[in-house]
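The complex is shown incomplete by one protein chain, all other protein chains being positioned as in the whole.
For chain A:
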Amino acid sequence: MISIQSLSKSFGGVKAVNGCSFDIEQGTITGLIGPNGAGKTTLFNMIAGAFAPTSGKIIYQGQDVTGLRADQLFHKGIVRTFQIPHEFERMTALENLMMVPPGQNGENLFRTWFSWAGVRNQEREVRKKGEEVLEFLQLTHIRDELAGNLSGGQKKLLELGRTMMTEAKVVLLDEPGAGVNRTLLAKLAEMIKQLRDERGYTFALIEHDMDLIAHLCDPVVCMAQGAVLCQGDFESVRSNEEVLEAYLGSSAHQETEGKA
């Protein structure tokens, strides 16, 4: 569905991503793991169009989408969440969701002035959809709270909720589990599976929580120093020696070897 072809990104002298290639297959929940600074979020930022790669290509549904802007990729069905929640602080939770659906009549100024009735009818539908998503996320009670006042976990859920307000094809989740408690995390995992099964979303997610990865993701791609270290199902990646080394450093790796 998405094919990443020797993608690189440099910031000044730092090569954050360096010749990274792998595919995200349709209908999968692809897990992206790797130590801090491996280039996972930078890779996401390029796939989602936050910035263009220094070199390399991104092919989406057979089409070269390298360098398209984030809003253009959104309309093609690539939707993302952020590692640090990017909620709209001084807007209510419901408004955070209602702003998402593309092509709303009321986004045209002249329609808001001269055909308010039509705008309002559509607003009702958008509102209904927003309320359904809040209910799905069990956030109905905070509907009219300003998003800036929500807890970290609630903001994470709200970010996931935004991806549900549009006809997404690929959803990129950047650490959906960070700062979310265990109970909520299990719920989140179920929601992700449910969304894949019911709505046909393809997911790619960056995550440090190995239980969540083990539970959800197949395949798992491990990155280190800007490139793909290895990929496969969770068990094969977990037992890969290079992965252990990248995560734990070589001395720790020797220790584990000694124990084994």
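What we mean here is this: a residue touches a chain if its C-beta (ideal position, glycine included) is under 8 Å from a C-beta of that chain, and two chains touch if they have at least 3 such contacts; residues count from 1.
Keep in mind that, in the parts below, contacts and distances are computed from a predicted model.
A single chain of the complex does not appear, and UniProt lists its protein name as "Amino acid/amide ABC transporter membrane protein 2 (HAAT family)", one of "Amino acid/amide ABC transporter membrane protein 2 (HAAT family)", "Na(+)/H(+) antiporter subunit B", "Sulfite reductase (NADPH) hemoprotein beta-component" or "Cytochrome-c peroxidase". Considering the whole complex, the residue from A:94, A:137 or A:188 that touches the absent chain is A:94.
Within the whole complex, the absent chain has one touching residue among A:28, A:61 or A:112, and that is A:112.
Summarising the interface, chain A meets the missing chain with residues 48, 50, 69-71, 74-75, 79-80, 82, 86-92, 94-96, 98-100, 102, 104-109, 112-113, 116, 119-120, 123-124, 126-127, 144, 146, 162, 166.
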